[in-house]
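Let me begin by handing over the structure; questions about it come next.
Of the protein chains in this complex, all but one are displayed in their positions.
Chain naming follows the written order as A and B, and within any one chain the residues start at number 1.
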Amino acid sequence: MDAAARKLWIMNAAALAAVSAALLLAVGTGMVSPYIQDVLISSLINIIMAVSLNLVCGLLGYLALGHAAFMGVGAYAAALVSIHWKVPLSFPLALLMGGVAAAVAGAAIGVPALRLKGDYLAIITLGFGEIVRIIMNNMPILGGARSLRGIPRVTTIPAAYAVVVVCVALMFTLGRSRHGRAILSIREDEVAAASCGIPATYYKILAFTLAAFFAGIAGGLYAHNMGVLNPNRFNFDRSIEYLVMVVLGGMGSITGAVIAAVVLTALPEILRPLSDYRMLIYSLALILMMLFRPDGLLGTAEFSLAGIAGRFRRGRGDGG
Amino acid sequence: MVDTLLEVNDLGIQFGGLAALERVAFGMEPGEIVGLIGPNGAGKTTVFNLITGIYPPTSGWISLDGKRLAGMGTRRIFQQGVARTFQNIRLFKKMSALDNARVAAHNQMTYNPLTGALRLPGYWREEADVTKRAMAMLEIFGLSEYARETASSLPYGRQRRLEIARALMSGPKLLLLDEPAAGMNPTETQSLMSTIRDVRDRFGVAILLIEHDMRLVMGICERLVVLDYGQVIARGAPGEIRRDERVVKAYLGGSAV
Partner (left out) sequence: MNTLLTQIINGLHVGSVYALIALGYTMVYGIVKLINFAHGDVIMVGAYAALTLLTSAALPFWAAALLAILFCAALGVTVERVAYKPLRSAPRISSLITTIGVSFFLQNSVQMLFSPTPRPFPIRINVPTLVVGNLKVSGLTFVTILVAVALMAALEMFVRRARMGKAMRAVSEDLQAAQLMGVNINTTISMTFAIGAALAAVGAILYSTAYPSVSPTMGAMPGLKAFIAAVLGGIGIMPGAMLGGFIMGVAESLTKGYISTQLSDAVVFGILIVVLLVKPSGILGRHVSEKV
């Protein structure tokens, strides 16, 4: 790590610590109303969803339309662990099991699906997502369409926050390792990647499985926040919401996904009167973004304190 | 006699019933620079695509160091020590020059995803090593000051150089260059020629290159293989090829070289 990188790292770590302290203090001292706390938890969960979808859409460059289904698998798996295994530390265990279950589903879907490319892959992930939802609706143990109840509501803000920080940090560091570079190289040029010795299939499945894993953890948080689960919450619309977050943030940018996730979760709440128009606005945002700023608000760049000055100097020139 | 590095024997491939290559045969010694020339559409790039396993040959075989490459995929052939560049530059455009080079060293690192994500010592050790080597490689190609720039932001000539640097990162025995001087001005071509010679001397790598720039071909190639309509019509030293009537007729079309 050279000096500049170290300075950047310290600045970002300091900023993160400051945000964390402010957030935990505000929640701890009861300055935040339960309503805002709810929005905060939703934002945190959505951050994991958006950043994990970014692994597939941004890093790997494949359009996946069934991300909510993995969240659903994780949510149900985690809920079942909590309901049926009364052991100490059952919450972290439940989250982990949620992640593992979703990862298994992700690998099971990814292995066959990733033989396809582009449009076909998008469609097949959509198809798989819908099948997962229909199966969940028809499984008695999950309560089916009548919902699964009695999940302990143990997702607190500090807990969710800690999980988000760990998950996002892991995805960030992974993206900047030889594995992340391999995934990126596949996005950039699969033929060239193969002639650089990159095992493309392995990395496609890895990206897909990891994305599902983190979505499963987010699902676990969601389950323990709501206390009740219904399969229809994990439908195509939801997958699209996450896609919107990734697209708005800029495909490939983790910070972009984080910001977009927070904004898109908070905005409809702030603009309550406009909440009926939410999906309308989302859809317009998708179209306009693709037409006028297809790289997203941040492009593939990462937002950081040290980076702001640089961006101002360079202006918008590096957008493409 | 030195052991043959590359042996191409009776190589043929058909696309939709049409023979793109027929009975192509040639060999290369270790550390040799050989030019693969011929008119457009003669099948030169197809030879590269067959050597690197992008297409399987319809007939014949290719061996490297006595080992048959047939049936191996692109990636395994790369692991045997064959690296290449592409006619239409295939860099990882949105990645930095340094990362382009580091991707090619992927298989020289062994740390697993968890080690990478948790930044365990194995990550730091291997990354530091590969980064050092990648920077050294960029230095050879005069690219070290652009290490952090995205590949697509580099001018054309530097992109070509970066692609060669990337190919060399794996320490190949055989380097395939597909029109390395295309789009370069005479000055750039001159410096590319000395770089290619330098690379051969420094790394002891054999280089097979496709090129239309005759000054480059005649200047650095020790032997030439001439392809026309998918068949080898001549083989030999540049001086002989220059005087070969079939070559002059088929390829040079009378224009003096």
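In the analysis below, a residue touches a chain if its C-beta (ideal position, glycine included) is under 8 Å from a C-beta of that chain, and two chains touch if they have at least 3 such contacts.
In this text, all values refer to a predicted model and were calculated from it rather than measured experimentally.
Taking the complete complex into account, A:N137 is the one of A:N137, A:T156, A:T173 or A:T201 that touches the chain left out. Across A:A169, A:V263 or A:M279, the residue that sits in touch with the chain not pictured is A:M279.
The chain not shown here touches chain A at positions 57, 61, 63, 65, 112-113, 115-116, 118-120, 122-124, 126-128, 130-131, 134-135, 137-138, 191, 236, 240, 243, 247, 251, 276-277, 279-280, 282-287, 290-291, 294.
Convention: only the chains that are shown with their structure count from here on.
Across the complex, chain B is touched by residues 170-171, 173-174, 177-182, 184-185, 188-189, 191-199, 206, 210, 252, 300 of chain A. Touching chain A in their complex are the following residues of chain B: 52, 54, 73-75, 78-79, 83-84, 86, 90-95, 99, 102-104, 106-107, 109, 111, 113, 116-119, 123, 126-127, 130, 166, 170.
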